[in-house]
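The structure is given below, and queries will be raised subsequently.
One chain of protein is taken out of this complex; the other chains stay put.
Showing chain A:
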Amino acid sequence: TVNPDLTELYIRRLIQGSGTEGSSHFLQEGQVLDHHASCTSLYKKPFVESFEETPLLVAVLTYMGYGILTIFGYLRDFLRDWKFEKCHLAREREEQKDFVPLYQDFENFYTRNLYMRIRDNWNRPICSVPGAKMDLLERVTPDYNWTFEHTGNVLKDVINMGSYNYLGFAENTGTCADAASECTVKYGVGVSSTRQEIGNLDKHEELEILVARFLGVESSMAFGMGFATNSMNIPALTGKGCLILSDELNHASLVLGARLSGSTIRVFKHNNMQSLEKLLRDAIVHGQPRTHRPWKKILILVEGIYSMEGSIVRLPEVIALKKKYKAYLYLDEAHSIGALGPRGRGVVDYFGLDPSDVDIMMGTFTKSFGAAGGYIGGKKELIDYLRLHSHSTVYATSMSPPIIQQIITSMKCIMGEDGSTLGELCQLSENTTYFRRRLHEMGFIIYGNNDSPVVPLMLYMPAKIGAFGREMLKRNIGTVVVGFPATPIIESRARFCVSAAHTREMLDKALNAISEVGDLLQLKYSRKNRHGNEGSDSFSFLESHQD
């Protein structure tokens, strides 16, 4: 159930808190934890990531919040059981009452008593392009979020800080949309067959050649769904007797793929190279558990930008480790492709590295390219093997032609092959810097790398998740808020995705609203201003703006 977990976490947290409070170590942690590159020689520019420590008081209050919610949850459940309160939950059919319950009641405790209170912040239906501004359908709930009704009104021109539209290619006019509609006329929307059978259009081949060129790899392959690209290809690469080393914050699709592969999985601390190296050493020295046979191969799974933390993988160090220990590297660039690097080629480009050092380059077309699907790029042997053994090519319907066209056109645009300049890329990085800087100045705790367009703003308390989302929508700004289980239990947050399509005016409007809501909900937790900013040159802008 939820309760013991909560208590356990709470106790552990208290022990940790009291354990470090007295020591000088705590003071250090109370300030910003700036992970300066430990191997500075590997980095060509400053790599600044901050994860400011959760203030102790906030942590305690957050746990209390969950405690109160849990107690109330039990009370409400009790009332529902005794029919004092109307239960809106869908019920099992009478005929099947004596079956084993489809899901345990306590599994749904969280959904029923916590999520339901703030459910209106998710799944908000939109009825326009998910561009820099969007239109939302207005919803009302007559029964505290159990059901929603559409009023028929449309909330016009809500500033969209939630969609992964990094380069602003989500458009219904312009070259991409035109090309896609031309393609629809020529090819239709469906394919109704698989790549290996009779669903391999010339368009698919065209896309794959382009993607390989874009990534700077020998060959590539495209798939219809980003999630499935991970979950259906990792099993083709590793199997029994292989070891997968996976970052603890990896996306569900990577976790599922690793699990389906049947390999042994070990998890290292998020972006922590000491932890990764220790696992690598131990793995090679000790071999497989029990049998002590050497591992057949070791695959490291990392992401480019972590979508909930806004952190960027320490790729130069990962590559150094991978080379030292002869492991293979699988890099998931779902959020970073197009969004990072001077040429938009993702995290490899960002660090100025050689794409051939990454064995498997994976990414999605959903985000920066405004389309759908995913790809894998790498050596020709790898792709040839996948063409034969990927689950996706044999069993899944191939990609829809207009989606392919959208990717081709937007990718050519990023590559500057349509004659345009790289305006979007500069705009995105400018917007990111500006937005992150302003939030810092306002005194919010924001996570992640200074260059990451994914900007998590810490809310911590469960009640503030709902309040923040609603208050922002009142001010005509659409944001994403996330809480447990997508984040650790006390680290609920709001997440902004900066886009090249945002104008300075939109960003200012959003920032003003965030500041206003931040004051209202007392979200300006950061204590960095008070302590000054020793040890961090890159935050020198704070000096000019101390309040």
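Couple of notes before you dig in:
Assume a contact is a pair of C-beta atoms (placed from the backbone, for glycine too) under 8 Å apart; a residue touches a chain by one contact, two chains touch by 3 or more; residues count from 1.
By definition in this document, contacts and distances are computed from a predicted model.
Between the listed names "Alkylglycerone-phosphate synthase", "Proteasome subunit beta", "Serine palmitoyltransferase 1" or "Mini-chromosome maintenance complex-binding protein", the UniProt record for the complex's undisplayed chain reads "Serine palmitoyltransferase 1".
The chain omitted from view is touched by exactly one of A:Ile126, A:Leu353 or A:Met415, namely A:Ile126. Touching the chain that is not shown, out of A:Thr62, A:Ser400 or A:Thr487: A:Ser400 (per the contact rule at the top).
Checked against the full complex, the candidates A:Leu69, A:Ala170 or A:Leu276 give a single residue touching the omitted chain, namely A:Ala170. For chain A, the list of residues touching the undisplayed chain reads 90-93, 95-96, 98-104, 111, 115, 122-131, 134, 137, 160, 162-165, 169-172, 176-177, 180-181, 184-202, 205, 224-228, 231-232, 235, 237, 251-253, 256, 259-260, 281-282, 284-286, 289, 294-298, 325-328, 359-360, 364-367, 369-372, 381-382, 384-389, 391-392, 394-397, 399-403, 406, 478, 480.
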